[in-house]
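Sharing a structure here in structure tokens format.
Missing here: one protein chain of the complex. Every other protein chain is in place.
This part shows subunit A:
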Amino acid sequence: MSEIPLPQIAKRVAPWWLLRHETMLALILFVALIILGALNNRFLTLDNLLNQGRLTTEVGLIALPMTFIIITGGIDLSVGSIVGLCAILLGYSWKTFGFPLPLAIAFTLVVGATAGFFNGVGITRLRVPPLIMTIATLALYRGLAEGISQARSVRGYPEWFYFIGQSDLFGVPAQLWLLLIAIVVAGIALDRTTFGRTLYAIGNNETAARFSGLPVDRAKLIIYTLSGLMAGLSAVVLVSRVTTTRSDMGIGYELDVIATVVLGGTSIFGGVGTIWGTVVGLAMIQLLKNGLALTGVKGDATIVVIGTVLILSTLVASLLQRRRGV
């Protein structure tokens, strides 16, 4: 994690407690690790932690562009549906169109980016509020996935394809490398580039950003397209891991992704947030899930905890912000 530059630029743009928020979160994470490790000796093993990294990659890949989006004060609820649509099209283009698998993967990524671009066009050109635009495409993309797949699943991919989702590279799950690279790129883009600073400016005051001559619409178009692209990539990783495609893949991802980002200290009101925080948030959510699973809580009940975490972390952030008199 040491590759991630500390958010020096954000320090000036963002309020003072931001860094403390993430430090606090990292501390809580550390304590949680120890407690969960003490409760269950299967938890704090390298195997388990790496496996958790494998499981969290799909959400993590989407959480990075979602951090960008929430920093601008926007939201993207359609990511789970884009995962479903992309997964279906990966299987469909390979099996029914007869695309070679590498081409099918490229096609899937293009579809994801296009789906995100379509969101971005609606939001920037037609000025549809992001919430409404992406609720509409949440229905539309899931509908397309259901319609195209006709509830049939595709299996039997060539063996090499499972490398992405199931094998190890230098002792670490293969897809985790993908996530690490994405984290570094996203971290640098947000901290060290004009593009990243533009996102903070939009979130703090969109009108001011516009009058300062910043390319507000172009930046927004880019981040929503990126969100779709990463959802497409996430779909490829997911299909490779679970070896099948179904139209209900990715349902509920928006909850995990948004909870991750908000828990990581990104303000739902925009203008504040870091990739570093999102990474800690991601680790916390996954360890929470894993810890609950190990103590015998069933999968469905863990979303209760994540929903609670989402509301509470927003609440705490908003109270802190208000105390500062914002």
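As a convention for this text, a residue touches a chain if its C-beta (ideal position, glycine included) is under 8 Å from a C-beta of that chain, and two chains touch if they have at least 3 such contacts; residues count from 1.
Convention: contacts and distances are computed from a predicted model.
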Candidate names "L-serine dehydratase", "Autoinducer 2 import system permease protein LsrC", "Cobyric acid synthase CobQ" or "Anti-sigma-W factor RsiW"; UniProt protein name, chain not shown: "Autoinducer 2 import system permease protein LsrC"
Given A:Ile34, A:Ile132, A:Ile181 or A:Ala208, the one touching the chain that is not displayed: A:Ile132
Residue among A:Arg142, A:Arg197, A:Lys220 or A:Arg246 that touches the chain left out of view: A:Arg142
Absent-chain interface as seen on subunit A, which is shown: 75, 77, 122, 126-129, 131-133, 135-144, 146-147, 149-151, 247, 251-252, 254-255, 258-259, 262, 268-269, 298, 300-308, 310-311, 314-315, 318-319, 322
